[in-house]
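Reviewing the structure listed below.
One protein chain omitted, others in place.
The block that comes next holds chain A.
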Amino acid sequence: MSGLEIRRLRVSFDGFTAVDGVDLDVRPGDLRFLIGPNGAGKTTLVDAVTGLVKAEGSVRFDGEELLGRSVHRIARSGIGRTFQTATVFEELTVLQNLDIAAGAGRSMWTMLRRRKDVPESVVRALETIGLTDLADSPAGTLAHGQKQWLEIGMLLVQDVRLLLLDEPVAGMSHDEREATGALLRRISEERTVVVIEHDMDFMRSFARSVSVLHAGRLLSEGTVAEVQADPKVQEVYLGHAAATEDATVVQEA
């Protein structure tokens, strides 16, 4: 079986268990949304998969065990992620950002020479994320949404097979959201995509499947409709006094 397979994943910090025995399977070609109230352990789960925090259990991707490997080795085996706040190299141009992302396997000799032409994959990524015209602008001057796209573009040239995106549409306008959703749909045709998201409208529009985390455990899993019909999910969102907005959104659908 290929794709992402997580078994009995446990992450604890000083006695506090952030992720408590989660099992999760995501097949290639899926566009999986990971939702849940704040503190449910969504980001921690992604941190564990990408090697940022120590975890127990097992995380396999295309049959390879990832736990215990260093961050850059996990990245090299085809797993990429973005962060809640877009982190691009602000002083470098869009093109340089993408070129660096494309180059983890470059030889010493290539590294020590100047970039003569633009790699094919970078040209394609620029088109995919719609930043071709801004290729030579410093990434620091991009609008918020464009930075998020640049990050996704970097994952594309990195040629990852698993993309883990942490709130990719936070702070985006409606049009930008639609564009991002369409982009994710296209990307997920040949790669595995996992999206952490708080935006329920966005989730309903684009998710192929949904996993709900609550207090470090997997609460519910299935299609958007199945998850929304699950009384346990409704209770979590309703019980969350501050998040009544989310609850009504869940109920509305």
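Basically, contacts are C-beta pairs under 8 Å (C-beta built on N, C-alpha and C of every residue); 3 or more make two chains touch, one makes a residue touch a chain; residues count from 1.
Keep this in mind: contacts and distances are computed from a predicted model.
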item	value
Name under which UniProt lists the unshown chain, selected from "Ion-translocating oxidoreductase complex subunit E", "Helix-turn-helix domain-containing protein", "Urea ABC transporter permease subunit UrtC" or "Heme/copper-type cytochrome/quinol oxidase subunit 4"	"Urea ABC transporter permease subunit UrtC"
Contact partner of the left-out chain, one of A:L92, A:V118, A:A179 or A:A215	A:L92
Contact partner of the left-out chain, one of A:V11, A:L24 or A:A75	A:A75
Sites on chain A contacted by the missing partner chain, in the whole complex	50, 70-73, 75-76, 80-81, 83, 87-92, 96-97, 99-101, 103-106, 110-115, 154, 158
